[in-house]
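Input: a single structure, listed below in structure tokens.
One protein chain omitted, others in place.
For chain A:
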Amino acid sequence: MSNLKHSPGSAPRTPDPLRRPGRRQVLVGLAGIAALPVLAACSSDDPLAAQAGNADGKNYIAGDGSVLEIRPDERGEPVQFSSTLFSGEPISTDSLVGDPAVLNFWYAACAPCRVEAPDLQALHEELEPQDVRFVGVNVRDTVATAQAFERNFGITYPSVEDLNGQVLLAMTDYVPPQAVPTTIVLDRQGRVSARILGIAERSTLRTLITTVLGEQA
């Protein structure tokens, strides 16, 4: 493409509608067009999507440690479920109302669950005098396997057997767990006030629970 068909000076200055555009203009335009699909295809940093093409075979959806905290006036309805503890005792959310509660979704062979277990137990012991209820929800294990875990980590709070996912399903109406482990803090009315996807860091969880403790029922 010749840009210099007309020599300077003798060149007619009238715009020629049939002229082809200059190389630079074409390049700028092409760059613009080329950028369109790039923009369209630009992916957000979605930790869930990132696990999709991953061959780690870990067999669970991992969390990224993200924390969601909900202000009292924005919290949803009180969580409702009833199930059975590994000990055979029934448990329902009605029995949790009145005190803050912490739900922890876990199973024994889940590596991050094993990391956070000592912290959860420590917080349980620390906050038990203030009537904070800790309840584990085991999503994979048989009774014996779960009890081995509890024995190993000295877990003293009870866990619900949820191999069939009925508690998980009940939670989908509120703030659903999206990973293993997921830790959910319920306020005194039984509403979800906070959720941690992934390993629950001790001080973070303590802060979230303290917030709820300070609220009136």
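Just so it is clear, a residue touches a chain if its C-beta (ideal position, glycine included) is under 8 Å from a C-beta of that chain, and two chains touch if they have at least 3 such contacts; residues count from 1.
The definition used in the following text is that contacts and distances are computed from a predicted model.
Engineer: As a check of understanding, state which of "Electron transfer flavoprotein subunit alpha/FixB family protein", "Cytochrome c biogenesis protein ResB", "ABC transporter substrate-binding protein" or "Gfo/Idh/MocA family oxidoreductase" is the UniProt name of the chain not shown.
Structural biologist: So the chain that does not appear here would be "Cytochrome c biogenesis protein ResB", according to UniProt.
Engineer: Among A:86, A:134 or A:149, which residue is in touch with the absent chain?
Structural biologist: For the chain that is not drawn, the touching residue is A:149.
Engineer: Touching the absent chain: which residues on chain A qualify?
Structural biologist: Residues 3-6, 8, 11, 13, 15-17, 19-22, 24-26, 28-30, 33-34, 36-38, 40-41, 43, 46, 48-49, 51-62, 105, 108-109, 111-112, 114-115, 139, 141-145, 147-149, 151-152, 163-166, 168-173, 176-180, 182, 199 of chain A touch the chain absent from view.
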